[in-house]
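Omission of a single protein chain aside, the complex is shown with its protein chains in their original locations.
The letters A and B name the chains in turn, as written, and every chain counts its residues from 1.
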Amino acid sequence: MTIKGERQTHIFRKLMRYGFTLFLILSLNFALPRMMPGDPIANLLGEQARRNDPQTIELLKAEYGLDVPVHIQYFRYLKSLTRLELGYSIHKNSSVAGLIAARLRWTLLLVFPSVVIGSILALLLGSLAGFKSRSPTDYVLTALFLILYTCPTFLLAMLLLSIFSFHLGLFPLGNLTTGGTTGLKYVLDIAWHLILPVISLSLLGASYKFLVVRNSVSQIFDKQFVVAARAKGLTERRILMVHVIRNVLPPFISMAALSFGFMVSGALIVEIVFSLNGMGTLIYDAVMARDYPVMQGCFLILTVFVLAANLAADILYSVADPRIGGKGT
Amino acid sequence: MNKEIRILLAASFIFSVLICAVAIAQSATIDSSSVIDKLVIGTTDQVEDINVNDGIFNTYREAFLTKSLIRVDPSGDFVPSLAESWETDDAQKWVFHLVKNATWHDGQPVTAEDIKFSLEYLPEKLGGSNWNIIKEVDAPDESTLIITLNSPDSNFLTNLLMLRTVPKHVFDSVEDPKRFNDPASAIGCGPYKFLDFDPEAGLIRFQAYDSYFEGQPSVKEIDIRMFKNQEAMMMALQKGELDTVYIYSGGISYYYVPDLLENNDLEYILIKNSGVPAAIWANQNRTPFDDVRFREAMSYAMNYEELQNLFTAGYGRKPNAGFIPNGSLNYIETMPLTYNASLASSILNETGLLDADGDGMRNLADGSEFHPEILVRSDSDSVRLGEMLKKYMNAVGLDAQIDVADSSGFWDAVDGKDYDLFVSRTTPWGMMMEAGYATGYMDSRSNGWPAINDAGFTELVDDLLASSSKDETAKLAQAVQEYYASELPAIPLYWNDYVQPYNKKYEGYVVNPIHGILSYETFFGLHPA
Partner (left out) sequence: MKSPASDIFAISYMRLAGLFMIVLFLALAIFAPLVAPHDPWKTEKPYLSPSGEHPLGTNDIGQDILSELIYATRVSLSIGFLAGFLSVFVGASLGMLAGYYRGAVEEVVMAVSDMVLLIPGLPFMIILAAYLSPSMYNIVLVVSLLWWCPTARVVHSRVLQLREMPFVEAAISLGSRDSYIIVHHILINSKEIIYAKLALSVASAMATEASLSFLGLGDPLSISWGEMIHFSFSRGGFANDMWWWYLPPGIMICASVLSFVMIGMEPERMHKTVEL
């Protein structure tokens, strides 16, 4: 088989695997909420429902499809997914797809810049630390990022909020905007509100990547070809930038894509601390209220994103590194 | 007269006129400076959308967006709203005479047809057992409304407080009002009309309705800013970004009060809570909780002083056995609940719950282990309270266990009467439910939290519902409180006042029993300090 053919098979197998995973996750997504104790209808009707109005309860059950046997619910679920219908939220009284659409952009707006900034920060500082391995710079940076690595997300977020928003008054106390602005002012307003959350998330994302980059760089730096490059008479800076980073870059890019899932988790906590209207707070509210459709929908969308990011990472890696995807070079 | 004098007189005259004009202009500006352009209110209650089903948006509907037939004034009396007068002979047939000049925010007049429509449409589409008591509604003419009930209910006006009238000409064609989020769904007839809702900013704005039939409020615009947690909201209040805060049926948590006191720009009002902020409810379907002596013993085991210190930060009062907090209508003094651990122990000894196996904890009469479970919600406050109660019960030899459940699980267990004991508050509104005086919580035909199996109590409740005079109601209310005091179906743990903070730059906040500071008196009377 040609190399191209082998790579195609490889990619095909990967796609199959991802597809299978997706299907399993869809099913898990369906089954899991239903294994839960608690009934969403009870939550919906509130205090008045304590008087057990059975008629209304039955009506609502029928309306939201909870009255048919489980396997029929499952088929309905799969069918509606093909139409991108994610159901209707009992608790929030709005379509799930609508809720997610409104909120997803804020989570993405939080996560993407954080991934990029965190990655750049990690790449630059990690390379620096790896290059100057064992020096004071290295120790200070490594210690700093180790602490960031172990620091719980919520603690960092809380501290930033307390110091910079409350005590120093430099940033708003939460929410996405102050309201009432349009156009450029609106964009700037949102940016101002997102600065601290993005900083929190970037720092946390950068911490792990920094450590990896640092280790990779300090190892590669010891390798032969760098000695050879030195022999060519290039300056140290040139060596670092051209050769070392080029070697670190492919795994780094795939790692950045892979960390998407991790960032989404971190974003959830950041959203809660900063009162942002994103997927994180949506999931949290939905879980507290036992809102099945919203939980299913959110979980599904998030998983699809993470799957897509992982698939992209996988493909990027195999494209970037010719050693993968076939036997021999 | 010569020319100079004439000129002088004319000049003086003109000068005086000018001075008067300036004086009048001055006072005019003084008047207009008692208007408040915008009142910014912070809250942690979240509005999802503006349809008629959104619970939190409905609190704003009830408070100022639309009107019912009657409303409640600061002292708790029913006063005219859309109905300028009403009468009933038998508490079963109610006749309301409506005002003639009320209009909807789109200019259309409010008629009896609209109210009849609301009373039929809203229960049909949204449910609510509040309305089951209505047999039929008639609108014989534009300004008369007759409501006939299935059975006499002297407390019917309380039910009407929840009526959030909607215009028939808007909702007639709306099939599913729960999904109707168009701005038209927020059309009401109250002093404020809906302006806009920005979910990303967490901001809802209302504007004074200039054709409001009762006159112009002094607050021109109300901005409701929603926060996801009380911390951020209180920080905003401290920094002056909010004029005041509002929490439905509640006040701010007490641990914010110290900072509040230190801030010279902030002041606070104490609102007497007519609900019970924490009570322990015993399930009388289970032994030994059905034994009144057991409940009595439990009531002596609680350290009310300590509970007050820890949970009300001094803004509370020790409770009486009659359950209804003082300050409520028809309140009577019943025996105060006291802390007496040794008395609790001796009563428990009498009930036969003795330590049979020598492990220091009491066993049931048959010798088996006894682990009474206290069900609490998983929020921090409830958990802490549960811990304290467990401590008190352990101290008198009861091996109490805490069962923590989050919201859904908690209410499931409560509904299914699947508990030994549980801790929950009662809301001011809830105290008024059914026949009032917490009967909505106690009567097994409604919430029935204590699972009372006493026909005498049921009779008492029915008598209250059928009561036709204020005196009769007062006597029955008294009997109900005496019942609570002697039978102890629920043990109140403390009474409290809500702390309602506000920024001193405006004064004239008036508290309404149902809506807190979102009262008509506030909106019409608030002015710069």
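Everything below uses one rule, namely that a contact is a pair of C-beta atoms (placed from the backbone, for glycine too) under 8 Å apart; a residue touches a chain by one contact, two chains touch by 3 or more.
What you are looking at is a predicted structure, and each value in this text was computed from that prediction instead of being measured.
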Fill in: Among the chains presented, those that the missing one touches
A, B
Worksheet entry | Hidden-chain contact residue, picked from the options A:8, A:21, A:73 or A:95 | A:21
Practice prompt. Out of A:151, A:195, A:253 or A:316, point to the residue that touches the absent chain in the complete complex.
Written response: A:151
Discussion item. Touching the hidden chain in the complete assembly: which of B:42, B:191, B:250 or B:409 does that?
Written reply: B:409
Practice prompt. Go through chain B and note every residue touching the omitted chain.
Written response: 230-231, 234-235, 253-256, 258-259, 306, 309-310, 378-381, 383-384, 387-388, 391, 402, 404-406, 409
Fill in: Residues from chain A at the interface with the omitted partner, ascending
17, 20-21, 24-25, 32-33, 35-37, 133-134, 146-147, 149-155, 158, 162, 204, 208, 211-212, 215, 219, 222, 255, 258-259, 261-262, 264-266, 268-269, 272, 280, 283-284, 287-288, 295, 298-299, 302-303, 306-307, 310
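The rule is short, and it goes like this: only the chains that are shown with their structure count from here on.
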Practice prompt. State the interface residues of chain A toward chain B in the complex, per the touch definition above.
Written response: 37-40, 42-43, 45-48, 50-53, 56, 59, 92-94, 102, 106, 165-166, 169, 173-180, 272, 275, 277, 281, 288-290
Worksheet item: In their complex, what parts of chain B are in touch with chain A?
Response: 48-49, 51, 53-55, 127-130, 178-179, 181, 198-203, 225, 227-229, 232, 235-236, 239, 241, 406-409, 411-412, 414-415, 427, 430, 446-447
